[in-house]
Structure formats: structure tokens, C-alpha cells
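Of the protein chains in this complex, all but one are displayed in their positions.
Chain IDs A, B and C follow the sequence of writing; residue 1 opens each chain.
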Amino acid sequence: MSDSHSHSPMFDYQPALPISNGKTFMWLFLSTEIMFFAALIGTFIVLRFGAVAWPSTHDVHLAEIWGATNTFILICSSVTIVLALEAAKKDNASSAKGWMLLTFLLGSVFLGIKAYEYQAKFSHGIYPQQPHSQIYEKADIYYAQAVRMRLSTLKTELESTTDRTEDQNEQIEVIDDIALRLVDPAEKAMRENPDSPAGRVLLLKLADEIYPRASIHENHANAGHAATPDSRFTLVSTSAEGDTGHLAGFNDKHPWLKLPIMIPGGNMWASTYFLLTGFHALHVIIGLIAFVVLLGMTLNRTSAGVIENVGLYWHFVDLVWIFLFPLLYLF
Amino acid sequence: MSNPTNDANSHDDHEHHGGVGIYIAVFVSLCVLTSLSFLTYFDFWRDRVPMEASRAFMMFVSCTKAMLVIMFFMHLKWEANWKWVLTVPASVMSAFLILMLIPDIGLRMRHASNERMIHAAEVPAQDEEHDSQKHTDHPDDSHGAEH
Amino acid sequence: MSTVTADVHSGDHADHAHAGGFLRTYVFSLDHKIIGLQFLFSSLIWFFVGGLLALGIRWQLAYPWAPMPILGNMLAGAEGGQIAPENYTMLVTMHATVMIFFVIIPVLAGAFGNFLIPLMIGAEDMAVPVLNMLSYWFMWPAFIVMGASFFVEGGAAQGGWTSYPPLSVILEAAPGSLNGQTLWLIALTMVGISSMMGSVNYMTTIIQMRAPGMTMFRLPMTIWGMFITAILQAFALPVLTAAGFMQLLDRVAGTGFFLADGATANNALMASGGGQPLLWQHLFWFYSHPAVYIMILPAMGMVSDILSTFARKPLFGYKPMVYSIGGIAGLGFIVWGHHMFVSGMNPMLGMTFMVATMMIALPSAIKTFNWLGTLWGGKIQYTTPMLFAISFVSMFIIGGLSGIFMAATPVDIFIHDTYYIVAHFHYVLFAGTAMAVFGAIYYWFPKMFGRMMNDAWGKVHFALTFVLLNCVFFPMHILGWTGFPRRLADPYHYETFRNLLPLNQFISWCAFIMVGVQVIFVINFFWSMFFGPKAGRNPWHSNGLEWQAPSPPGHGNFDFQPQIYRGPYEYGSPEVEEDYYPQTQPPPAE
Partner (left out) sequence: MKRFWSLLFLLVPIGGVATFLVAPYFNIVLPRDVSVHGRVIDNLFMFILYLTGAVFIVTELVLFYFMWKYDAKSNSKPVKYSHGSHSLEIVWTILPAVTLLFIAIYQMDAWATAKMNPPNIKPHAEVTGRQFNWDFRYPGGDDELYTEDDIVRTDGKLYLPVDEDILLKITSADVLHSFFLPNLRLKQDVVPGMTQSMWFKAKKTGGYDIVCAELCGWGHYKMKGRVFFLPREEYDQKILEMAAEQNTMRVDLPDEDE
């Protein structure tokens, strides 16, 4: 009870567990957290493995290296926080504070990397969005129409500016080029003979030029594996340029274009990815707040209990990531 | 058993547990285990091990890592029997929830949107010469939904 | 005895006064008793709101499309008090939401859980009083958001309390799907956070803060009910919270967890796809089935206490009762699929869920028979709380047995989503839990306010409510028998159901009168709070630890160190003169 001046006696209790109330509370709380993440991860598992189409990690700019780095960072932070606890138990407040600070920094780095990763997705138009996502599931006539729509909005905008710069003139050229060279033939072919594969090939070509999916090109580079159905597992030995394993399409060459992109299963991927990592990141943030509070305290023997509880929470956050990492990055 | 504040007995009994040495050892094993998941990336592994097995392996690695964290970092190895009471129910429940979802959602969807699958991103088979850089495999499906 | 009470009471007031004024004492109080009462009052107010919404439902079913006098404009907001079809679905949705999330769960766990747990186990307060206070104050954003949702464009949520997507996700699908549903989800998340803090707190308190001698198997059934309920909350609620977040994201962020491929609404194709509408149902019922036991286990516990007290006889089969609560909780987690028998779920799964559902009747049977056993050979005192408690048993049998029909999968094909279901859950929820709550209010009122409620009027309240509720809800069984579907604004549209109008009018009138009858309770309640006869510490001659504390208990609950010598049900023990034997009374020296 916080009101210590109360006249009530301090009662005797007979606790069932040989641990403090705080720790009991924390463990029970973690049980609820387990259920929370079970629901999220369960959702991911059934939607992902039930999905008809699912992008490979490189299709959506997910780089294993960053996931692995983040795993490593969280592991490190798990170590530093137990060391902080250990120091606090030894009544070594300054060293405890040092470890705690390090934990805090590691957590921040984790978030930083997460933000960088999010940025990579956002900049390619990979995110859920109301009312209509940027991501199209298949290259069909609707996709072509969406591309055309975007192109014409851009073009009217550009043309309406009175004194155009050199840049803007070039932009118009690019737009016309895409429309003429890719969209028109595809639409024409589809219209003339909806059942023939020719149109679909053209549509796919359009999609590929706008947003070349790594998995397609990886297989090509690795012709030896292309025949096996799970050749998309060729993740490391990719011919990809840059760390994201991504080939540059129109959207990369001309970032202002922001054309709709085609990633089979991309919408569901984005939904689940941001759901899982988002809630995990939220937990990281809460952990960081707790660290800040702890950093304001003297981390000696008396506060060891609190450090232990915060530590338990932090380890749990680490645990969740341990499962998220292979599920999201490696499967 | 009656200790007025009942906060006292929590942190004097496992003083001697843990220790920097153990933590470092656990840390190293965690790092090693993480890199083990990447074994599945090597051609050597990929050519020999079916994907399901690889995934099972990766999950196994994750579980091992989780156990290490729980046992050592979260000190459960050194705790009394209450640890089972507070951890097992939630773990069982969560596993059960996921298991029960699988037959209904995970497996059911194969039939749900065949139409979408057909129109998914593959190039029609007869047109291979049109666009030599694409292949008719299923870059995006893991289940072999084509069966 | 009453002098002692008065003494401690005033001493207590003085203490509070210097502890920090009115706000600290009655509003942002950390004291579990105040928090409990806060929960009690807010749920009673919402109970009233939920009752009004029910009146709207009943009016429409009795006089479809006829303007509703008096209440019509308030509830429906439509012209001349006529209830438009979308307002009918809104009424149904909000009635259920209010009753379940703002009344029954808060009143059981929030009000009685808070008030009784520390008192009954001999603790001075909850383990973490601050979180306890927050758990109440997290209800307020929910109250406000849910209340506000009535006034936003499109009205409050209209997707049923089950809120099945895609109806609840596609903004174009229903007027209430516009904003109401979003607010509904936000409110639910708040309730979830509140319950979560509460339940973890309860568990910690019960595990760690029992008075010396209060072993687990000397806990009163109320505490067992609360304890197991807290476990259910802790494990089930996060799943609903997660699902709620997903639905919220589906609505505001364009994710597609619950949207199937190619979903359309108002001829507009929805963008994201690949999700599964059934996934929501699984996640929802993973919470909401355990939730129905969350809504009855504490009531069962309180009923057990009241029955034993007024039968002046030990509770029959204490341990089997405890185990069966545990059994209900355990099984409760593996039967959620029985709400989805005809939802398109894998029929094999349906089979497993069916068997589990059948089995869950077993622990309930054990409880029922043990209650009967408690009455057997007793000396039953028909006080108001006792009558409510007995009616709980009687009504729970009806509600439980109708559950067996639905558990039988082939029968459920026919009766699913008919009034048979409505009858079933009103029997367990209203006739069961709500009646038990009335009983518990009459029973613990002296402890809460230090005064007795009027027994004679209590009995009048009981008798009328009891008769009327049966007139309201029993005929719903035979409505369901004919296949009469629920959630229909105008069922008489169908030839098959046209002849059911008179029966529905009868039901409605009984419901109107029943709500009117509650005035007796309200007056009794408030009058007794101020003018009722003073109650001593132990007006019912009960054994429970809470009755050894002053009425109302002061700050810190006990003016002595509780030491427990036995279980709470030693009535008529040969060891002592009186017919009761308080838990704290030391055994006579040999």
C-alpha cells in the first residue's frame, strides 16, 4: 500500500510462490503477452501458408542481413540487461547504469534499423493503404488501367504547369514512353484477344519494367535451379545489385513516378509484416521507456527487483523477435 | 512463510546463479544458432533438404534459442517449480490456438481463390520465347498449390 | 456490534480526509473498495442503458415500424420515433455490447472482484493498487467512445456484437460501419486493457496475498470463481485484443486480414485481399466463448456462498466444485468452434468441438447437483439474496440444458441464429448472472454501505422479476423451435413467421413491465444507502472473512490481523454453539 501513514496494520500473508508480487505480476503479464503474440503469429502462419501467392523476401525489399543484425542486437541487449541486473544485485550502481544505458542504446539501434527497413518498403510503395493499395496482386487489365491512370494524372499535372523546366519535359517524355511502349500494346492485346496469353505476357512485361521482382530474376541468374519449384529459396546467391537484392525498375529510376506495382500476395504480405513488426516495435518502444525511467533511478540492490522485472519483459521482446526473424525473413 | 513485505526473499537466494561466464556462453550459443538458420541458404543444403524440413529446422533453432533465453536470461533454470505453473499454460494455449486455426484457415484457402492463382504472376507456358527472362515456376507459392 | 462499526467508519473517514481530500478518496482512489463501488455504479448505469436498448428491440418486434412512444426519438433518432432497419441492428448490437462489456463483465470482475477479493482473502488491498485504479479509469475512454458512437454520422456499430467481417470491415457495407464500428473497436480495446490489468492484479493478489491459514482450499467459492475468471481473461482477452486491432487496421489502414479475395460492397471491389473472414470468427470466439464463462463463474461462486450461508449448511462437495470450475475453464478454451458449426468451418473440426462442448456440460452438472446437495437437509432462510441465488440455480439449469441442443451439431444447423440461441443466452446471462448479481448486491450491500437493504421490497422485486423474466425468455425457446431468426428487424416479412406476432407482443409487454419493476430495486438501493437500518459486521451470521471486518471496512480493511482456521462453509458445525463458525474464530481449546 502506498499510503504508509494509514492506521491499518501491515498484514501477514502466506504467498504461494516464493517470489515477489512484482515478479508474479510480471510473469502473469507475460502470459497474456504470449497469448497476444500467439494470435498475431497464428494469423500470420495461417494466412501466409494458406496464401495462394506469397512474395519472396527480396520481392518486397526484405534483406536477411538486416533481420540478422537486429537479431544480434537484441541478443546483445538481452545480455547487457542481465549484466545490469547482476551489477545491481552486487550493489554496483554505476556499472548497472552503464549496462542499462547500453541496453537502451541497443534497443534504439534496433528501432533505427527497423525504421530504415520500413523506409525501404515505403519508398517502393509497399504498404497497406486506404482506399486502394499501391500493390496489385496480378498483372491484369485492371493493373494496366491503374498504371495508365497514374500516368495520365502525372501528365496532366505536368502539362498544366506553364513554364516547364527541362526536368519536367524529360518527365513527360518518360511518361509517354511508358504509355506508348508498354501500356498501349498490353491493353491492345488484351482487348483484341482476352484469352490469348500474348496480352498477359505484355502485362507482365509492363509490371516487370515498373517493378522487377527479385525472385523472377534470381531464378534467371541461377538457371540451374529454375526448374525446381522451390528455387526461390535461392536467396543468397542472387544476382541482385545492392543489399536489398532489388533490380531497378521505373519506380526506382524515376522516384516521382510512383506507379502501381504488381506483387502477387503483396497486400497480405504487407498487412502481416507491418502488423507483426509493428506490434513488436511497439513493445520495444515501451521497453525503451521503461529503460529511461530506470536510468533515472539509482540502480542499486534495492532496485534489483524492478530491473529484474523490466529485464523479464525485455527478454520476452527478444523472444518474440527470435520467432519473427525466421518467419518473416527466412521462410 | 510469513514475511511482512514478502518482497525480501526474492533476490537473495539466487545470487550465485547466472554469472557473467554463463551469460557469455549463452550469448555465443545464441549467435551460433542464429547463423545456423542460414545454413539453409547454401546450395549444398538446399539441394538435399526439402523446404519443409528446412523450415522445421529453422523453427527448431528458434525454439532452442528461445529456451536458452528463457532458461538463462530469464533465470527460469534456477527457479522453483512455480515456473511451470506460470509458463506452461500460456504456451500450451497459444500452441493450441495456432494448431486449431490451421485446418480451417491455413489449409482451407487453397480452394478459396483458385481463380486468383491461375491469374497470378506466371507467364503462360506456351510463350516462353516471348520473354526469356521469366520462367514458369511458381516464384510465389510454397505449397505447390498447383497440385 | 454496530457501535464498533460506526466507530471504525468514522475513524476511517477521518483517515481519508487527511489522506488527500475528496478527489483522492472517491475519484482517483487506490482503495479496492472504492474502485469496486465505482465499477458497480457505472455498470448499473449502463445496465439501465442496456435495458432501454432492449426495450427498443422489443418494441420493434411487437409493433414493427410503429413509432415508439417516448423512447423512440431517443433510441432511434429517426422521424417520429420509428425504428429504421439499420437502427434496429444498431440497437441489437449496442444492447449486447453494453450488457456484456459494460455491465456483466465489469460488475462481476470489476465491482465484486475488486470489492470482495482482498476482503475475502484477508489482504489490505490489491497487489498493485495503482494498476487497479487505472483499470477502472481505462473504462472511461471506452464509455465515452462507445457513448459518442451513437451520435456520429451513420450511428453506432451495426455488425452485431460478434462484429463479423466483412460486414464490419467494409466501410460501405452498413451505415454504422462508417464510424460507429471504428469507435466500437477502440472502445473494446480499452475495455480489454482494463480487464487485462484487473485480471493480472487479481491473480497476483489471490496467489500471493492470502492471510495466514487461508490455504487455496479454504478460499470461498467466490474467490475461486474470480480467480479462474481472471485466468480466463488473461489468456483469452489478448486474442480478442489482437483480433480487434487487426479489424481496426482493416478498416483504417487498408490491410486485409479479414477480407477475402474479390470482396465487393455496393458494387465496389475491395483492394486488398487474401484474408479470411472465418479467421475473425475463430479469434473472436477464442475469446468470447471463454468470456461466457467469465460471465458466469464469478456468479456461480457468489451463488455458492449465498446458498451455503442461508441453507445454514456446509457447501456440498467443495472440492468437486473447485475442480469443476477449473474444468469449465479448461474445457472452455477448446469449445469455441461451437459458435461456428454452420459458418463454413471445416466439418471435421465441428465434430471435435461438438464433443468438447458436450463434455463441458459435465462440470456444470457437478456444480448444479452440488448446489442441490447444499440445500438438501438444510434450514433454508428465504432472504432476498437467497431467493436470487436459488433462482440462479433454477434458471441456469434451463439455460444450460438448452445449450445441449446447440452443442448437437445437426440440431444446431436448424437452431443456429434463431431465437433458441437468444433464449439460451438470456437464460444464462440475464436469468443466471444478472439475477445472481442482484442477489450479490442484496447480500453484500451491508458490507458495502454499512446498511441493510429492505428485505420486503427486495422480495417483491425478486418475485416480479423472476416471473416476468420467465415470461419474457421462456417463450423464446418455442420461437426458436419454429426457426424464428434473430437480428431480424421485421420477421413477419416471412410467411412462416407471421403467426408469431402475438407471442412476440406478449414477450414485449412482459419485458416492458419487467424493466419497470426495476424501479423498485433502484429506489430500494438508493434509499437503503442512506436510510436503511445499520448493519453490524455480520448481519447474515456468515462465516466468511469479509464479515469479520467492519461494515463498511475502513482503510486497510481489517482492524486485526486475520488468522484463518478453517474453510468458509462451516455452518451447523457440532464444534460450536451457534450455527456458524467464522473462519477467524479459533477452535475451542480441547
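Quick notes on this structure:
As a working rule, a residue touches a chain if its C-beta (ideal position, glycine included) is under 8 Å from a C-beta of that chain, and two chains touch if they have at least 3 such contacts.
Every value quoted in this text rests on a predicted model; they were computed, and no experiment measured them.
Across the entire complex, the residue among C:F41, C:W376 or C:F560 in touch with the chain not shown is C:W376. When you scan C:P69, C:P347, C:G516 or C:P587 for touch with the missing chain, the hit is C:P347.
From the options C:G110, C:G159 or C:P290, the residue with contact to the unseen chain in the full assembly is C:G159. Among C:G51, C:P67 or C:P85, only C:P85 touches the chain left out of the display.
The chain omitted from view is touched by exactly one of C:F28, C:F48, C:W481 or C:W527, namely C:W481. Within the entire complex, the positions of chain C that touch the omitted partner chain are 84-86, 88-89, 158-160, 164-167, 170, 173-175, 260-266, 273, 276-278, 311-320, 342-344, 347-348, 350-351, 354-355, 358-359, 361-362, 365-366, 368-370, 372-373, 375-382, 387, 390-391, 393-394, 397-398, 401-402, 404-405, 408-411, 413-418, 463, 466-467, 470, 474-475, 477-479, 481-483, 485, 487-491, 493-496, 499-500, 503, 569, 571-574, 579.
Rule of thumb we're sticking to: only the chains that are shown with their structure count from here on.
The chain with its CA mean position farthest from that of chain A is C.
Of the two chain pairs shown, B-C and A-C, the one joined by more C-beta contacts is A-C.
Here the CA centre of chain A is 17 Å from the CA centre of chain B. Taking each chain's centre as the mean of its C-alpha atoms, chain A lies 40 Å from chain C.
Of all residues in chain C, those that touch two or more other chains are 208, 212, 235, 239, 273-274, 276, 279, 286.
Among the residues of chain A, those in touch with two or more other chains are 10-17, 21, 24, 28, 31-32, 35, 37-39, 43, 46-47, 50-53, 137, 265. Those residues of chain C that touch chain A in the shared complex are 11, 15, 19, 30, 122-125, 127-130, 196, 199-201, 203-204, 207-216, 234-239, 241-243, 245-246, 249, 252-257, 271-276, 279, 283, 286, 554-562. Contact residues on chain C toward chain B in their complex (touch as defined above): 208, 212, 231, 235, 239, 260-262, 273-274, 276, 278-279, 282, 286, 333-334, 337, 345-346, 348-349. Residues 1-2, 6, 89-90, 93, 96-97, 100-101, 103-105, 107-109, 112-113, 115-116 of chain B are the ones that touch chain C when the two sit in their complex.
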